[in-house]
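Missing here is one protein chain; the remaining ones are kept as they sit in the complex.
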Amino acid sequence: MHTPSTTTSPESGRQLLLHHFDDLEQQHLSSNLGMWFFLVSEVMFFSGLIAAYTVYRAWSPEAFHLASRHMDKWLGFFNTWVLLTSSLTMALAVRCSQVGDRRGIVRNLFLTLVFGTAFLGVKATEYRTEINHNLFPGKHFIVPGSPEDPHAHAAEGSHEGGEGHEGAAAHASDYERLREASTVDGKLDEEKFSRNKGHFQLMFVLYFFMTGVHAFHMIAGLALVALFIVLTQIKWFSGYGQTQIEVLGLYWHFVDVVWVFLYPLLYLIE
Amino acid sequence: MSASAPARHDGPPADYLSESTVKSWLLTVDHKRIGILYLISVTTFFFVGGVIAGLMRLELMTPRGDVLGSADTYNRMFTMHGVIMIFFFLVPAIPAVLGNFLLPIMIGARDLAFPKINLMSWYVYMIGGLMGVYILLHGGIDTGWTFYTPFSSMYSNTQVVTAALAVFITGFSSILTGLNFVVTVHTMRAPGMTWFRMPLFVWSHYATALIMVLGTPVLAISVVLVGLERFFGVGVFDPKLGGDPILFQHLFWFYSHPAVYIMVLPGFAVVSEIIPCFARRPIFGYRFVAFASVAIAIFGFLVWGHHMFVSGQSMYAGAVFSILSFLVAIPSAIKVFNWTATLYKGSIKFDTPMLYALGFMGLFTIGGLTGLMLASLAIDVHVHDTYFIVAHFHYIMVGGTVMAYLGGIHFWWPKMTGRMYSDLWGKLSALLVFVGFNLTFFPQFLLGYLGMPRRYFEYRPEFQVLNVMSTAGATVLAVGMVVPVIYLLLSLRGPKNAGPNPWNATGLEWQIESPPTTHNFHEPVLVTCEPYLYSPEEAEREYAHAQHDHVA
Partner (left out) sequence: MSELHQSSEAHEQSHHVIAVKTYVMIYWVLMALLLATVLASDMPLGGAHLLVAMTIALIKAILIVLFFMHVYYSAPLTWVTAVGSFLWVGLLLGFLLSDYFTRGWLHILGK
């Protein structure tokens, strides 16, 4: 059904018009707006998670702070840098498509691909460290320093010291500090303690889920970027794919914006 | 469907139904064909849900549980009834069938902005729907359609994960439809089709689409969280881990209250078209009705907490939600009053669609007014989780949406198929639906007020009379639902006798052939006037003329 109503050679830089649109402006505007409204629904998707995060963090700030210390903020810093850079290259790729620089499109999309992959690589090593420390929620989850923790007796606070940015007061294990935070007038409030332990794990649930959903969006985006590199290379797009690349760019920047919020929310809790 | 070969000669272009291979249907990107695909699937689910409802009413004929065997089966029945009716029928019903078919034509476009995404939304819907069927065949679920935690996440041993996934997937179909509608209304209007020349059908669907885009993702995330909680044993709603089960209710109702407007706004859309046509008068207060749709879409997001008055939600938040809930009544009332004012001094003709539209107005008003009762904290605490609630939302959902759906199908059937149906049978079945509906659900108001709780398969013997009435009404209602299927399908065997405009209606869809051609319009559309330019004077003259002929 989508027979183009005009055939143009890709070299001429003109774009094809689908049958149900009147002109290219209308077609471009529709695609652009369509992506925007898709992003609105994506924002609402993440907002459900942000809501859960807000409620539990307001409830147990101490547990969230302790859990956040297990995330390496400098790796997060690096990743944010990488992602912001990929956003720049993506923006430049969109610009190249607007001015009709095909080699520029390919170059910038390729850089985006490299940075995006680097982000996922770093994220994967972070996940591995956390899983090795029994911080993946579920039946293997152990609050560091708790009686079940195998590391607790072997090397007191060894992996915590390894993170380098702990003050001297931070030698107490998470377990002890959660216990401390649940003590009211020198008496341990069992209910509060169990809630604090729960929220400590909940932070990891939210961390893994939010960054996981974000990483899923990255993977989808990277697949599209790779596809677009090939399509631009073989001149599959009519024109220079202005509309398509611009829409992909919107998606990519959105994924970036999500990370801009996730980084301080997950890594930088004091 | 018509089996005539695609016209290759120089005659008028073939209508959209002329290709009849299976492939031409499954790979179509024509909004009209996708509308028909939705019509078939949505109606099928409606009857599946209806059969389950019938079984439940059968069970409730007697105070003792004797038909279904166990309370557990009954739990699964009412859950499946709710899940199927809401996610697979009510939400997609009018937008995906009539909206898909009519929205582009009404604004003078050749198709929706994204025809392929439109087809994709149907496939996504069908995947969700097939999972629904799978759940039904594999024991169903027993959480109620609301999936409340912690029961759904920790205790229920039924197909909760599959159901969560099915709802998640179906949600995407809804988002895609909404997205398509919003963009189409913004970018695809024909020259001259300004915002205030759009039919109210389009306004209402625009508002609906906004809710779909803004609300559905939150439902998606909340059911995913329930699924994860069950699957990995960790979750954000588990009280053992310090989670708050009420958070689920918040997220769930953030979508599911606006979803009520996803279901009923398209009903408003249909009624706003039918009433002026059969009263032969322009709609009263066009702009008020148009803005009321948008206002409902926005207010709808501010009131979700009124579903949670007894959940443990803070009393202060409850009070705020209660007050805001009253606000929603304002735009809804604007609509009802304006329809009524449109009828005033009109030359009313009681054709089948009009009967449904009038039924809608009455029943929706009852449903809306009882909604105000339920929005008051004190009354809600008293009747919460009783049949009063059940009756209230069935007055909105069945009395509103289903009536409008049937009215719309009857109104645009000649346009969709090119054929008229038997008017006598149409009126008869409209009457059956109206009577059957009231007999089914009015007793439930009384039952609820007397204190019969919902979601139980046994009840105290003193409630039996009203329950038997309700079951009897359900039988009448069922007949009223089946009859249209028969005569509408039978009409397909007849010749294409409808002509382009059987109701003498305004609107772009009535200026093209019935059934329309693939690209809807043969030449560029230019809109130069407002919608609903019906002339009461002309109707009066025609009436006098007909009387004169009759006497002579």
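Per-chain residue numbering starts at 1, and chain names A and B are given in the order in which the chains are listed.
Just so it is clear, a residue touches a chain if its C-beta (ideal position, glycine included) is under 8 Å from a C-beta of that chain, and two chains touch if they have at least 3 such contacts.
Just so it is clear, the structure is predicted and the values come from calculations on it, not from any experiment.
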{"item": "Sole residue of B:58, B:120, B:133 or B:302 that reaches the chain not shown, by the stated touch rule", "value": "B:302"}
{"item": "Contact partner of the left-out chain, one of B:187, B:272 or B:293", "value": "B:187"}
{"item": "Which of A:216, A:236 or A:261 contacts the chain that the document leaves out", "value": "A:261"}
{"item": "Omitted-chain contact residue, chosen from B:62, B:162 or B:313", "value": "B:313"}
{"item": "Listed residues A:16, A:55 or A:114, member touching the removed chain", "value": "A:55"}
{"item": "Touch list for subunit A against the chain that is not drawn", "value": "22-26, 28-29, 32-33, 36-37, 39-40, 43-44, 47-48, 50-51, 54-55, 58-59, 73-74, 77, 80-81, 84-85, 87-88, 90-92, 95, 98-99, 165, 242, 246, 249-250, 253-254, 256-257, 260-261, 263-265, 268-270"}
{"item": "In subunit B, positions touching the absent partner", "value": "186-187, 189, 191, 214, 218, 246-247, 250, 254, 301-302, 304-305, 312-317, 320-321, 524, 526"}
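Here is the rule we use: only the chains that are shown with their structure count from here on.
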{"item": "Rounded Å distance between subunit A and subunit B, as computed from the means of their C-alpha atoms", "value": "37"}
{"item": "In the complex, subunit A residues that touch subunit B", "value": "1-2, 19-21, 26, 29-30, 33-34, 37-38, 40-42, 44-49, 51-52, 55-56, 59-60, 137-139, 141, 194-199, 201-202, 205-206, 209"}
{"item": "Contact footprint of subunit A on subunit B as seen in their complex", "value": "28-30, 109-117, 175, 178-180, 182-184, 186-188, 213-218, 220-222, 225, 228, 232-236, 238, 240-244, 247, 250-251, 254, 519"}
